[in-house]
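Report on the structure given below.
Here the complex is missing a single protein chain, while all its other protein chains stay put.
Up next, chain A:
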Amino acid sequence: MTQQLKLRPVPAGGSLIRRLSADRPARPVYVALALLVVLGWLVFALDGGAFLSQENIVGIQQRSAALGIVAVGQTLVILAGSLDLSVAYLISLTSLVTAEIMAGSDTGVPVAVAAALAVSALTGLVNGLIVTRLRVHAFIATLGVALVIRGALDARYDGPAGSVPESFQHLGYDRIGPLPVSALLWAAVAAGAWLLLSRTRLGYRIYAVGGDTEVARLSGVRTERVVVAAHVLCSVCAGIAGLLLASRLGAGAPTVGTDGGYDLESIAAVVLGGTALAGGRGGVAGTVGGVLLLAVLDSIFNQLEVNSFAKDVVRGVILVAALAIYARRRRTR
């Protein structure tokens, strides 16, 4: 026992690489991603296409961006030991808020963006307060909020509504060099969340509360505030995704969130990235890997023209296999 526990000496000064490699849970997802990229390259080569073509890479990035942003938010709540099932409907809601307020005019853009973010922050606040104050399990609390939003949407809309001006559509379609603006937005959100988790008190406390609420409480952490803050941030991420999708569609749509399956898919991406569903372990790096993994998989499926039922079967198998592998790794270490 004592021999094994002779641990490596602590080097002076922290390097970024060390920090990233210390984020161990993320490693398998990148290994899997690398394998999948090789597989994709082979498939495309045999099929007469180029997997690593700029067009395809941009496509992957673009498809990933909205899911990626939502999944980053989902990572925060899951790390805090909670969960958010309301993101899909919230995305639909914010896309409509955005498009209706803009109503095709450039002057409405700032107000619309602010309103969409405010609506999502408010939703997050409600989610967080229901979970902490009313002590309703996050699963039910956010499902309930999701149903409330759905009801409100169904009552008012039966199809796309509002419209966004051309200036706002740059967000969804433009590129800076080879990089789509939407991918940069995703990268910025992910970097922000990474910084939050690894460098701020709130981030530390998210890990603490998700790891063991009682330990956090006994160390003087105001655990309820942390959970509420995580929910607000998660919903704001969903709001940003809603803005992005409104920009792509040119309008708001009551089904844009649910059609994308952003609720369950974001949770799938988070756990694929090695974040524990129970909270307290994992991080944004893994989630980004999880999202990319799903996107690469999609692009391979598209190239092979696999039908959507088979796609779902394969994705389901991969998800379960990934969790089994994580569970095994934890047992053996």
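We take it that contacts are C-beta pairs under 8 Å (C-beta built on N, C-alpha and C of every residue); 3 or more make two chains touch, one makes a residue touch a chain; residues count from 1.
One rule holds in what follows: contacts and distances are computed from a predicted model.
Here one chain is missing from view; checked against "Formate dehydrogenase", "ATP-binding cassette domain-containing protein", "Serine/threonine-protein kinase RsbW" or "Multisubunit sodium/proton antiporter MrpA subunit", UniProt names that protein "ATP-binding cassette domain-containing protein".
Check A:Val221, A:Cys237, A:Val270 or A:Ala322 against the missing chain and you find that the one touching it is A:Val221.
Across A:Tyr30, A:Phe44, A:Trp194 or A:Tyr207, the single residue that touches the chain missing here is A:Tyr207. By the touch definition given at the top, chain A reaches the unshown chain through residues 1-2, 5-7, 9-10, 13-14, 22, 195, 199-201, 203-205, 207-208, 211-212, 214-216, 218-221, 280-281.
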